[in-house]
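Read through the structure below, which is laid out as structure tokens, and then see the notes.
With one protein chain removed, the remaining protein chains of the complex are shown where they sit.
Now for subunit A:
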Amino acid sequence: MPSLGSDMEAGTLLEWRIAPGDAVSRGDVVAVVDTFKGAIDVEIFETGVVEEILVPVGEKVPVGTPLARLRVEGEPAAAPVAAAPAAPVPAAAAVAPPAAVPAPGGRLRASPAARQRAAAAGIDLATLRGSGPQGALTLADVERAIAVRPAARAMAPAERLAGMRQAIAAAMLRSKREIPHYYLGTTLDMARALAWLEEENARRPVTGRLLAGVLLLKAVALALRQAPELNGHWLDGGFRPGSGIHVGTAIALRGGGLVAPALHAADAATPDQLMAELRQLVQRARAGSLRSSELADATITVTSLGEQGVDTVYGIIHPPQVALVGFGRIAERPWVVDGRVVARPLLQATLSADHRASDGHRGARFLALVESLLQEPETL
């Protein structure tokens, strides 16, 4: 059971997308797991052949529990390798010990149709009684077993919300208890960025228009290239730089709660790509159908609360990340340029950072970099 964020303790297996014997490659969606963040598509991080399904549909298991056994490429058939697709966050420890393989004694009598159905549904044939010729298990026996077992149902919205509240509480408590935050803030002059955006959008069809938020995300991602100590995780008493710049984007959910799924390799994406990905991510987050890597991979979080009318965000870091960037609203305000007071669209950017991983000096340079990048929007 992958950890889909440090705030997750257990998940319910909703659906298997694989069966023993299937070949899978890294990135394939192998299962759907229900968490308070929605029904999450679980991706696998290895390439190989599925040997055995270990957790049946409908079961709730703690993070780190092996879900299936996988034979990775080049490995002899018998070697048991646990391949709970483990996230690279704390539960990376979820690469579990080999499951005990029952010694094959008398061979189970089961029809081909029954075996296939049972494998797909994650039913253990050994627990059933057969009604077919010579006591063989038939499809009907498996169907009956599926019908009577506890339904693998997704959580009800209220249940999900309560779970999410609990998880946010735990994560934020941990953050405030463990992370020595420092906070920096700066005012960004958004005049150039907005002018460029207006010009750019005037040329585009409505559906292809960019939002200012995308420029902010891109600027943060690019600035992080120069500030690696803000991009990564604090794990086991030490800082681990992120394997890429995966910007978690806080998305408020209808009905309450929030998730911050990752925009992978955001520094390498064009604003258009980021816009498209963001739009998709928001849709899927609200539909409760995110992928496991999106929930597990974020190396920093950006939260924008300007739409709510706030000027400044004083963020709490989402552990085990080490930084959070907050953006307020863009508003016209008096601003001094070349000795004269002029009206300019201004934006408060803040950085909450983990003092264990970085110092204020580095944080300040990062914010300055964000600002200077936004002064050359065409280069983003």
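By our rule, contacts are C-beta pairs under 8 Å (C-beta built on N, C-alpha and C of every residue); 3 or more make two chains touch, one makes a residue touch a chain; residues count from 1.
To be clear about the criterion, contacts and distances are computed from a predicted model.
Undergrad: Refer to UniProt and select, among "Tryptophan synthase alpha chain", "2-oxoisovalerate dehydrogenase subunit beta", "Iron complex transport system permease protein" or "Carbohydrate ABC transporter ATP-binding protein, CUT1 family", the name of the complex member that is left out.
TA: "2-oxoisovalerate dehydrogenase subunit beta"
Undergrad: Just one of A:I40, A:L70 or A:A114 touches the chain that is missing; which is it?
TA: With A:I40, A:L70 or A:A114 as choices, the missing chain is touched by A:A114.
Undergrad: Touching the left-out chain: which of A:P20, A:G132, A:P228 or A:G244?
TA: If we include the chain that is not displayed, A:G132 is the one touching it.
Undergrad: Name every residue on subunit A in touch with the hidden partner chain.
TA: 111-114, 116, 130-136, 138-140
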